[in-house]
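Every protein chain of the complex appears in place save one, which is left out.
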Amino acid sequence: MSTAHGEQVRILEEHGQETGRGLNWWGMVFFIASEALIFANLIAAFLYLEIRNGGVGWELPVSWIPFFATALLLSSSGFVHMAGSGIRKGNRRNLIIGLTGTIILGAIFLGCQAYEYTNLIVNEHTTISSSIFGSAFFTLTGFHGLHVTIGAIFLLVVLVRSLRGHFTKENHFAVEAAEMYWHFVDVVWVFVFTLVYLVPLFR
Amino acid sequence: MATRTIGEHTTVTTTGVRRKRFSESYIGEWITTTDHKQLGLMYLITGFFFFVVGGMEALLIRTQLALPDGKVLSPQVYNQIFTMHGTTMIFLFVIPVLSGFGNYVVPLMLGARDMAYPRMNAFGFWLLLLGGIFMQSSFLIGQAPNGGWFMYAPLSELVAGHAFEATPHMNADFWLLGTTLLGISSITGSLNFVVTIFKLRAPGMSINRMPLFSWMILVMSFLLLFALPSLTVASVLLLLDRHMGSHFYQYGNGGDPLLWQHLFWSFGHPEVYILILPAFGIISEILPVFSRKPIFGYTFIAWSGVAIGFLSFTVWAHHMFAVGLPSIAQAFFATSTTLIAIPTAVKIFNWLATIFQGKIRLYTPMLFALGFIAMFLIGGLNGAALAVVPFDYQITDSYFVVAHIHYVLFGGTALAVFAGIYYWFPKFTGKLMDDRLGKWHFWVTFLGLNLTFFPMHIMGILGMPRRVYTYPANLGWNDLNLMASIGALIIGVGVIMFMINFIKSLKYGQPSGDDPWDAFTLEWDTTSPPKKYNFLEIPVVRSRRPFYDKKYPEHADWKSVVEH
Partner (left out) sequence: MSQEQKDHVEQSVQAEESDVTAAPLNSTPSPDSAPVEKEPVAAEGTTTTEGATKRGTTGKKRTRARGRLVNAEEVMPRPSIWPLGMAFSIAFVLFGVIAGPIFLGIGVVLLLVCCLGWILERR
């Protein structure tokens, strides 16, 4: 099946480049769509169990930490946008500042989550096995935390590459992909946060 | 970074002496390949291997059930065997074989040189193979999954202890991890298909000039992308229950076993259409070629596939009528299930109209395609019967359901897969399969499958529950079961005939030339087997039958047919 050396083929206008969006962009879009469905299912399961239990025991002790963390995560979206639009204009300084800012905010968010978890487990004795609420809460937010971690690692790789000058105005798909992923993680958090922290306040 | 490892890759062809790279040795070529054709063949071979494995499991089941009070297998082993039969056939045979066809044929049909992401493609294949081996290896330690192929909680929750280490009962873990691996594999595969189909079509091949097989692969890929997350979530929750002590599926602690059923079937029902839609595609390719007519109602076939795709997400709870859903939900799911019959019937009528007044050439692929229509019709009709709630109460989880699923998946998908193999074998190898032996294979399979699965309808109506280990002699099920077991053996003979035909044709088959069937679509517009780069020059498409246009320029479609 191997090609004999020197055989020649005629190449046409490159596939996938005609309309501006490259192959990888589309791949990322569908990948994120599939990921979004994972969260949709988790949220559905969370709601299903909440309704089945009539909301009994379905809340956390009120604390300002999650609100602070949310503000951080949402503002990190601005930074990652700054990085992305920076490199689209060829501005590497903005790229590096934006990425660094995003990663720092993301790390603080994860720190807040870790603090919240420790507090719950040690002081409130709410664990994944203590009650059905614990199971649902830790799974949903834990899954989101996992995605934030993956996104942060992704951004870190992109940051290292951009420090080495790998990205140009034309050639920066990794930045774009990381940006898309981070925005996705943020949007998911809006839903998760509303469901887990805001709704119980208004009940 | 990316420029670091170029060294050995820049093969300078002009310098003459050069050490052979690993990827050029025989084994190295297979394990490092990123070529869609080679991967397609590997998918097909793997799928067929697991088909044989799953078939042997089926034969064991039928041996156990052939006579009343059978004691061929122990009850524990029997549970493992029927679970693995279903799992193997669905996850390790049908999906791989269909993606194998898709991998091999879709880029050729679209006039592309490869899939969009060749390395991801290889990655998906290896995950599939490892996942399959992983699942089947559970037999080696005697702990194959034993909860049925849909692994209902809370039965599947049974573990010896909630600890973060290997528990004595790993049966369900094998299933959960195995399907997760296969799920990742399917996701990468379908991402690849979707992007390939959207972005890599040859110039002029608009989306409504695409061959119907590509259409159906596209719909299948979307279904996989959007349905598999449900399975992933269900599996993760079950794994957490089993190993981290959460309570998602435990009724006593506020959880709900029905949650598993909802999550599983909201994957499981789209999955059923994932298994059948590409088969529709294969049939829609074969019928026109062997009837010497363009497909009738292209747009309807394509969009009814899309409609089935959408509807398939709204019907999952028809698997759960007997669990006590509110009647409004039952009404909804019964209606949506019945609705699916409409696009399916649209397809069947279009196929019939395609062969109507055609110059039919009854070669083996055509024979299998016609057999598919007949068998799928039976499977579709008794499926629609299952949508009737009161009837479903009576026969749910009986052998009637087994009959239904096998008419659809064996009489439907498996026959279409055989049709596809006979049809594309010349493309894969440049040789023809023996037509006479092929016809024998068809008739033996056809007889065997009806003998096996038709009596199951009656068994179900007589009250034989599915997955039952054995039965006493006085229930009136004896003859029917014996018949089904004999039928299963006959199917086995058919499969052996197919294997003989395959190997014989591979060695001594008649050379087929590039275009043995006088076909219409682009995959035949190149050498058989195709060169690594598929097309010397990317063809340009002006109608739905580009290769026909090229061969018969005076009757070319684009001169006469108006396509919308």
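Note that the chains take the letters A and B in the order they are written out, and that residue 1 is the start of every chain.
Note that contacts are C-beta pairs under 8 Å (C-beta built on N, C-alpha and C of every residue); 3 or more make two chains touch, one makes a residue touch a chain.
None of the values given here were measured: they were computed from a predicted structure.
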item	value
Sole residue of B:H243, B:K439 or B:R467 that reaches the chain not shown, by the stated touch rule	B:H243
Touching residue (missing chain; options B:H85, B:H269, B:K532 or B:R545)	B:K532
Contact residue for the chain not shown (choose from B:R119, B:R292 or B:K504)	B:R119
Among B:V53, B:A66, B:L110 or B:L127, residue touching the chain not depicted	B:L127
Those residues of chain B which, in the complete complex, touch the missing chain	1-6, 9-14, 22-23, 28-29, 31-35, 113-114, 118-123, 125-127, 129-131, 134, 164-167, 170, 173, 177, 180-181, 184-185, 203-204, 206, 239, 243, 531-533, 537-542
Contact footprint on chain A, counting only the chain that is left out	3, 5-18, 22-24, 157, 161, 165-168, 170-174, 177
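Following the convention adopted for this analysis, only the chains that are shown with their structure count from here on.
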item	value
Centre-of-Cα separation between chain B and chain A, whole angstrom	33
Touching residues (chain side chain B, partner chain A) in the complex	1-2, 13, 24, 29, 33, 35, 37-38, 112-113, 116-117, 162, 187, 191-192, 194-195, 198-201, 203, 225-226, 228-230, 232-234, 236-237, 240, 244-248, 253-256, 259, 262-263, 266, 529, 531-533, 535-538
Touching residues on chain A, where the partner in the complex is chain B	1-3, 5-7, 9-13, 15-16, 23, 26-27, 30-31, 33-35, 37-38, 40-42, 45, 48-49, 52-53, 128-129, 131-136, 138-139, 143, 161, 164, 166
